[in-house]
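Removed from the display is one protein chain of the complex; every other protein chain stays in position.
What follows is subunit A.
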Amino acid sequence: MDDFIAARSQMALSLGFHIIFSCVGMVMPFFMAIAHYKYLKTGDKIYKGLTKAWSKGIAILFATGAVSGTMLSFELGQLWPKFMEHAGSIFGMPFSLEGTAFFVEAIALGFFLYGWGKLNPWFHWFTGLLVGISGLASGILVLAANAWMNSPAGFDFVNGEYLNVNPVKAMFNDAWFSQALHMIIAAFIATGFAVAGVHAFMILKGKNLVFHTKAFKIAAISASIAALIQPLSGDISAKDVSKRQPEKLAAMEAHFHTERNADFILGGIVNENEHKVDYAIKIPGLLSFLSHGDFNAPVKGILDFPEQDRPPVAIVHYAFQIMIMLGVALMIISILYLLAILKKKSWLSKKWLIKLFVMATPLGYIALEAGWVVTEVGRQPWIIYKIMRTSEAVTPMPGIAYTFYLFTLIFMSLSLIVIFLLYRQIKMVPYLYDETDPKFIHKPTNK
């Protein structure tokens, strides 16, 4: 395997792995805080058990996210030393703030996990909420750093030198807001559907019904609301990308030729030799409208960009299609569920609705990963858009293919262990977390 491709693959793998856990860290604490709030208000022991069960899940996933995040802070330099040498002092600002936010998150989690029966109940509740707030803050800050790679700002690039560095301008670059908004909502959808799906599965199996139904409801409502507002942020993102990175937009839509009244292409197979998309559904004029707000606006095609500056079309297009289609699917499920809650209460006890959620368990995360493929592969061949090429940034050390294989092995085993542990947590619900279950083991201490 070529070292350059290996370095890119290793980075993609590490980020793709880390993203899942960081999303959990951003979202699940809020679910936990809702359950905890209900327990403090009503005294319902089931909510107490649910809060504890979720907090254990968060602890496992947070630790995995913390180590993979630590690793990433080293990998940036190990794989892309030339990039970090120039970019570090420009886009590092959000990273140093993120360090603070992440630290607060770790401390708050420490307080929360060991605070049962030791802290004032509402202060304890607040430390749980703080885990989520600081998680969200660190997510937004890291997105600001990534957005800078898409929309470099805060310096002057003169004759290959980076002058007049302004880290604040770099942080609040043009892509920052739309990327952060889209990703935070995506995190709620992905985590919400994953959590709801797991509890839905337990409901289908008829285990600890009251416990799992309460858990399901919190996750499903949050996920559904997020899924319904996501198209709005998607629209903001699309308009932003079409303005700043027209090649990325062209690749997303496999839009080869510049034209007015451009079609929006759904699905299909990209034919890169003949510059067209076979078997696709075409909606006339929609691409022009979505990217410029005008059905007749011209949309630049990928062929109008110099060949050495074009991102790979097929991968970006397929990833974009996967994201859109899964997003729509989750939106339909969300509409059905919200309808059931508000109007058709009888649906709530129906198996088909629960089954839909079980099937949707991984979909949010798949859409989220696909979205990141669009962002990152769509930026190629640049590591800093129009400033530095990815190939110029890669480490001179040979043999990266081997570290890539090693990392693949590690991530695969870590994933398996995490799934195994979560499975055991769920299996132990009747013994450890559901106090109404006759199998529940009452312990003298609250540890």
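Structural remarks
By our rule, contacts are C-beta pairs under 8 Å (C-beta built on N, C-alpha and C of every residue); 3 or more make two chains touch, one makes a residue touch a chain; residues count from 1.
The criterion applied here is as follows: contacts and distances are computed from a predicted model.
Not shown: a single chain whose UniProt protein name, out of "Amino acid ABC transporter ATP-binding protein", "Cytochrome d ubiquinol oxidase subunit II", "Phosphonate transport system permease protein" or "Fe-S-cluster-containing dehydrogenase component", is "Cytochrome d ubiquinol oxidase subunit II".
Considering the whole complex, the residue from A:N261, A:T361 or A:T395 that touches the absent chain is A:T395.
Here one chain is not drawn; of A:L109, A:A187, A:A200 or A:I384, the residue touching it is A:L109. Within the complete assembly, residues 56, 59-60, 62-64, 66-71, 73-74, 76-78, 81-82, 84-90, 92-93, 95-100, 102-104, 106-111, 113-114, 118-119, 165-168, 395-399, 403, 406, 410, 414, 417, 421, 424-425, 427-428, 432 of subunit A touch the chain that is not shown.
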